[in-house]
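Here it is, the structure in full.
Yeah, one chain of the complex is gone here, protein chain that is, but the others are all in their spots.
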Amino acid sequence: MNAAVATSMLITETPEEGRELAIKLARSSIKALQPDAEVRKALRPVYANNASDLIAASQVIATEFATIAAANQYWRR
Amino acid sequence: MNAAVATSMLITETPEEGRELAIKLARSSIKALQPDAEVRKALRPVYANNASDLIAASQVIATEFATIAAANQYWRR
Amino acid sequence: MNAAVATSMLITETPEEGRELAIKLARSSIKALQPDAEVRKALRPVYANNASDLIAASQVIATEFATIAAANQYWRR
Amino acid sequence: MNAAVATSMLITETPEEGRELAIKLARSSIKALQPDAEVRKALRPVYANNASDLIAASQVIATEFATIAAANQYWRR
Amino acid sequence: MNAAVATSMLITETPEEGRELAIKLARSSIKALQPDAEVRKALRPVYANNASDLIAASQVIATEFATIAAANQYWRR
Partner (left out) sequence: MNAAVATSMLITETPEEGRELAIKLARSSIKALQPDAEVRKALRPVYANNASDLIAASQVIATEFATIAAANQYWRR
């Protein structure tokens, strides 16, 4: 892969890696908004056992994935 | 279909298959966020009988489908 | 209309038909998420008489329509 | 304006008309979801006096406007 | 700037002006949905002191800004 492109954080080999990156980006936002790891740890069982929160979090992943997929030209290489 | 493209998870033969993939991707996010199958199983009747949750989940599917449709150039092959 | 394109579920003659398709797709997601027709029937008066739910459902339609409109190149034929 | 294009419901002369169309489309979804005019009339004071509902409704308008603006190539004629 | 383009409400000189326009458009939707200035004035302290409402309103601004940024070709002139 062209080195200059490969250095871009958004570029992944496969859509599957793109999904993982989308989850990572979504989580990075939570971390930026709430830097305290203890608070994030305490909130995990709250959202992870709440259907509405899980759905809202999957919406964030879908939005991040849309950006990553476009960045990777939908892996149509 | 061009083999290289076909290997991309996002490529489907038809929009109908694209819808199914969108649902699969949405569910994969829930699984990534809540890996415990028992918890997911317990949450199913909660969201599946809640109008707001069903609507929010269909928003996730719509967002994932938008990405898949763009990846497939709207199946205008 | 070019036969190959016309076979794609996303292609409609007019924006008005595109709106109807967007509503149909939004409803197909609810059906995929909650296959039990009786439950869906019971939920209908819940969301159809709830302003927040109606607004959230219209958000889903707007997102599906965005995809359909792009698929139809905004009917600029 | 080219007659074929002008017949498309999505095409407007100005962004201002595009905004009005976005509001019209958002309302058309509510009407499709809740055909009963009396119910819609009863719900109006509910959402129109609720900050969260007004904000959610303005999100729908923003999403519809994004589609209309793209359809009109951002009125860069 | 080319006069025809400049007349389009969506065109701004800078991204900063684009942000202001996004906020203006978001507010114009609230006004269209609730024309009564007294009601809007009464609702202001409700949403302006509510974290969830402020976040939802910033989502509307982000969506409007996406449209304005595309209209201005991301100010890459």
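Some points to look at:
The chains carry the letters A, B, C, D and E, assigned in the order they are written, with residues numbered from 1 in each.
The rule is simple: a residue touches a chain if its C-beta (ideal position, glycine included) is under 8 Å from a C-beta of that chain, and two chains touch if they have at least 3 such contacts.
Owing to the predicted nature of the structure, the values given are computational and were not obtained by experimental measurement.
As for the chain not pictured, it touches chain E at residues 14-16, 19, 23, 47-49, 51-52, 54-59, 61-63, 65-66, 69-70, 74-77.
The omitted chain makes contact with chain A at the following residues, 4-5, 8-10, 25-26, 28-30, 32-34, 39, 43, 46-47, 50, 52-53, 56-57, 59-60, 63-64, 66-67, 70-71.
In the analysis below, only the chains that are shown with their structure count from here on.
Chain A and chain E have Cα centroids separated by 27 Å. Per-chain CA centroids place chain A at a distance of 31 Å from chain D. Under the contact definition stated at the top, not a single residue of chain E touches 2 or more other chains. If you draw each protein chain as a dot and join the dots that touch, you get a simple line with two loose ends.
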